[in-house]
Every structure is written in C-alpha cells, then in structure tokens.
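Moving on to chain A:
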Amino acid sequence: MPVAEAMSSPFPLDKQCTVREAEAFKLVLAAAEDSSGDFVIDGSAVERIDTAGLQLLLGFAARLKLTERRLVWQGVSPALRQGAAQLGLADALGLAEAA
Partner candidate 1 sequence: MSLDLDQFHATFFEESFEALDSMEAALLRLDVGTPDAETINTIFRVAHSIKGGAGMFGFNDIASFTHTLETLLDELRAGRMTVTVQISDGLLQSVDVLRAMMQATQKGQPFDPVNANALQTMFKDLVAAGSAPAAEDDLEALFDSLSNAANAENERKLAAATATPRWHIRFRALPELLNRGNDPLRMFEELAMLGTLEVRCDLSRMPSFDEIDPAVCYLAWELELETGAKRDAIDSVFEWAEGDCELEIRRMDPPAPEAPAPVPAPVVAASPVAAAPAPAPETPAPAAAPAPAAVSVPATPAAPAPAAPAPDAPRAAVNESNSIRVAIEKIDELLNTVGEIVITQSMLSQLAARFEGVHADRLRSGLAQLEGNIRELQESVMRVRMLPVGSVFSRFPRLVRDVSNRLGKQIRLQITGEQTELDKTVLEKIGDPLVHLVRNSIDHGIEMPDARVAAGKPAEGTVHLNAFHKGGAITLEVSDDGKGLDRTKLFAKAVEKGLIDPNAQLTDDQIHDLIFLPGFSTAATTTDLSGRGVGMDVVRRNIKELGGNIELKTELGKGTKFSITLPLTLAIVDGQSVAVGNETYIVPLVTIIESLQLKPGAASQLVGHGEVFSFRGDYLPVIRLHEMFGVPARREELHEGLIMVVEGDGKRAGLFIDELLGQQQVVIKSMETNYARIDGVGGATILGEGTVALILDVPGLIRLAAERQVRKVA
Partner candidate 2 sequence: MSVTEKTVDVNSPRQVLTFSLGEESYGIDILQVQEIRGWSPVTHIPQSPEHVLGVLNLRGSIVPIVDLRTRFNLAADFTPLTVIIVISVRTESGRKECGLVVDSVSDVVDLDASQLRPAPALNGSATAGVIEGLATLDDRMLNLLHIDDLVGNELSSRAA
C-alpha cells in the first residue's frame, strides 16, 4: 500500500458485505488502511449488506477517528444507505452528509 498524502484511489466495497464475507472483509479493511489523510471509500457497488458488514465499517470508522481521520464516501448504493439508516448508523458512518 503506497504511503502517500491522500489515497490514490477510493477503497471499493464489494457487492456482498454480509456476515458470510465478514472475516475476509475485516482482513481486507485492516490491510487497506494507510497513514495518509481521510479514508475514501466507494460503496456504490454494495448490493447486500447486513449488521455484520455495517458493524465492521463502524469499527473501522472509529479507528480512523482515533487518528483524526474521517471516513469519506465516494458513492453510496441504495442498499448501503438503507441498511445504515435502518440500524441507526448513518451518522456514525458519515453517510448522512454523503451524496
């Protein structure tokens, strides 16, 4: 992972972010983090997401906050938006202001 000032390209979310993929998802998220600015994430491809997937994103966002970084959304699919809203996590994930 290149250690640049800003992320070269947004981190894409898979179309399935459910409990089945959760273990792998966690590993991938952990590996994706680099020490540059805000973490840009692209959620436009998400078709199915559930509590496990959203929880991991939540945990990840919380970790970013520890280093004063934000989770920035570039692309939010309807499934992702609805799921987050339904669990009351829209604010915590920074989706409220996302386009």
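Couple of notes before you dig in:
Following the convention adopted for this analysis, a residue touches a chain if its C-beta (ideal position, glycine included) is under 8 Å from a C-beta of that chain, and two chains touch if they have at least 3 such contacts; residues count from 1.
In picking the candidates, the idea was that all candidates are chains of the complex that A comes from, given by their letters.
Note that this is a predicted model, so its numbers are computed, not measured.
Within this complex, chain A is touched by candidate 1 out of 1 or 2.
Contact residues on chain A toward candidate 1 in their complex (touch as defined above): 19-20, 22-23, 25-26, 29-30, 49-52, 54-56, 58-60, 62-63, 83, 85-89, 92.
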